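Structure below; questions to follow.
A single protein chain has been omitted from the complex, and every remaining protein chain is retained in its original position.
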């Protein structure tokens, strides 16, 4: 598919933008944060997003979804990034990919339908190391009568607090496999993790926890697909946040005066802004190309996910540093929105591998360096 | 010793500066280059430098030198960098360290006296790989009657064309050793290498070439000392070149007009210049600290040599890029001096390990990363 | 989601691809494939053509016969008449076998597009076929000594003599000035107009006593540029492209072209990638011992991929009529800087050997910085982006 938006996609973006602007301005995220609400997302907002087909739009029609692909999910995430929308969109899209790939397209309608409708929040539990390291998989699955039990520990579980269920990776018969673990399962303990971005994270510990296996055989490809979905969507979210913070900064440069001059007239700042504009322009292409490649099942899709994640992690963090610097003192106060973008960007950069991780993944994996 | 110049050193710098300014302005290097002279250095200039005690001032008094240490040699190289002086100063200082360390201080007066007086050019032949790799030493020494013979190949030999002799590293009895090979030795072939910086380099090939062993036992420390001397002096030379190119660029910024303005009034350029000024200020401290540490025999000396070489390689190259960019079209023409600095900087950065090499040497060697 | 029509188009395109592949395979002499690009390996056309080798001549003549020197230009003016998709396929297939461009020419890269957009019917009929067939070698003359990137302050003037202009002045950085037959240039024809106006885009024959060009040697040793002196040179009135006094519009259009091209071609590095070169020269083991250089290679690969995607996106945006007017500036800025970084890393891969005065590494490395200055310096690009793309104000 071409690296421009289709008409359907443009409509989707407009619809997401309109809804989020109305229902989830940054002030609402700030209020939620200040409230100390442990769930850290807004049930009413999530319901409206689901109603409008904006939750996991990558779920195929055969599975009860709108079938607009990861491209659509990415465009929604980008819009969510603009307003820091607090809703479990990322976990929904990743879990959807994991489930669909594990059980086969068209076979997961029950589960996936409940995700798309916003009925159930299913959180992906894949990571086990503080620094993202998908090769590390020490959670073990044991056959137990008809079903399975899991024992191990997971970290960095996105939207895991008060989730209805988890998609958990574990070693089964010597190969990676995926399992569904219900919230109420015995031997499951869920620890809330309070993060700088005021989102919902947990660590899980599983001890002989009953689980339902998703699909059969080696689930490595499904796991990679899930990770790539997450990486692409986090990149899209960071693009949205970087665009927003950059636009606000440019607006501030046009109004703020120092030394009797509008600071936007200083060429030192102008050129730095021009460089960020340029990098954002290139990054926009990379993110869209990644979404397209995943939808097309291109062999490069997994590498593009790394290119996008590495590029956006570095760029979005650089944009935030400049946003703080160009806003001057006000930009580093808690009352100003820039800090909220700074913190979420740091977390999004860290999840599922940062710039360092993905640079090495490309160097060794794609280029054989 | 303190990180400021002593009175003696200030006098030395003034003397070197005066002599070089008078006898070796950049125009004389340009003329030499244009002449196509294969020796690529100026015998008369070298004689005057020797007369003034500026050739290998690191040679101890006991060995017939002025005994002012590597600090003095570095300060002379820095001045030489300012004018791109074409004289075999670097090879003299490196060879002097190799010889003195191999035979022991006070034991090498014959040889070292002839280096200091400018009577003999003795070129160090240590490298064997295109990319600097001191661990690679495949040249073999064999006992042959009273003496030794060498077989192997050397590259990147500084000032090796028409040199009177070479200090050559080779494996002897399973350990690195140093040897003196005379120009006229049988089985020695010397191939001139025409480089972008229009200096004197060769490759050597040795085939049963008679050689005199310098000192006894494992010469690894002497070789490292020789390399560190070279690295410190190349850093000092690059500092001189970077300072010179930067000062010329700042002067140009003050005179050149574009769009009806002196281009030095553009804050975009001002801030870039301020950054280079700052990095140069830090680098000046690093280079001096390195020279001091070598003279004091500090355990950190060898690591500081890497810090200096890595820092100056990257900085000097960045300065040259900016010098070209800020000079605009004129700066990339062959008629303008900037190009001469650009080319010598590239070569000096490459010799004895570039920024990449030395960053890794520090990471693994000093910090155990 | 696919509909019938695109399917058929795709089928036709597949046919075109297989036919083209076969034709190229049969007609592009093996001796000229996969050779490093450079002045000495290109054919530049002109009144006194010089072919690097006999096989270059054969290749040029076969391609020129199909007008595949300018494959997507309209056939009514002697172009190849291919559509954009076909043009892309042809280019891909040429890249696949390492076939060189049959004709390198500023006429193709710059003047042709300007004439197709701004030229009169007469101008198109006169000049475009000659460009396509490589009969005239064109030079570009914009800059003047002292003016640098500040094109609006140029002083070369053309006095109106009724049926012709009498041109006097001096140009610098004239691309290929001393090797060209004709020059397209900016000349001040309306002396009373404000500074940014009053400039015309004028075509001047260089084979006349009033025009003299001498080469400028760059640090790389190359002499692609020259100084060109006009001393009562004559150019017929009909040789103004676009409106009189509005040469600026034509030049800006061309600069846009030039910038995208510089960014894409330089940043997007055709041929062997630096990762392949690194593995070839140092091997995986050598790179493992040099993690900093290895990482530099990886980062350059990443940035290069980004520029390539940008170029693909630009193409798609073009088809959809959604091109950002600032893409050329972005590509010029980041592409030329990336080339500087890449050529420097290529030097590192070769170590001491890279310093060889006549080596390919050193030549490419010394060619990169001039591209950050030419075509509107990168500072000019950043000014355009900050003022026009971002709307940041000017200090009064």
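Just so it is clear, A, B and C label the chains in written order, and each chain counts residues from 1 on its own.
The rule is simple: a residue touches a chain if its C-beta (ideal position, glycine included) is under 8 Å from a C-beta of that chain, and two chains touch if they have at least 3 such contacts.
Small disclaimer: the values here were computed from a predicted structure and weren't measured.
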Of A:31, A:194 or A:251, the one touching the omitted chain in the full complex: A:194
Omitted-chain contact residue, chosen from B:93, B:150, B:288 or B:305: B:288
Residue among B:43, B:143 or B:261 that touches the chain left out of view: B:261
Interface with the undisplayed chain - residues on chain A: 127, 129-133, 155-156, 193-198, 201, 257-260, 266, 268-269, 317, 321, 324-325, 328-329, 331-335, 339, 342-343, 346-347, 350-351, 354-357, 359-360, 363
On chain C, residues whose C-beta touches the chain left out of the figure: 291-292, 294-295, 298, 395
Footprint left on chain B by the chain that the document does not show: 2-4, 250, 253-254, 261-262, 264-267, 269-271, 273-275, 277-279, 281-283, 285-286, 288-289, 307, 310-311, 359-360, 362-363, 367-369
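Definition applied: only the chains that are shown with their structure count from here on.
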Most centrally placed chain - per-chain CA mean versus overall CA mean: C
Cα-centroid distance, chain A relative to chain C, in whole angstrom: 41
Sites on chain A at which at least two other chains make contact: 266-267, 269-271
In chain C, residues with contacts to at least two other chains: 379, 382
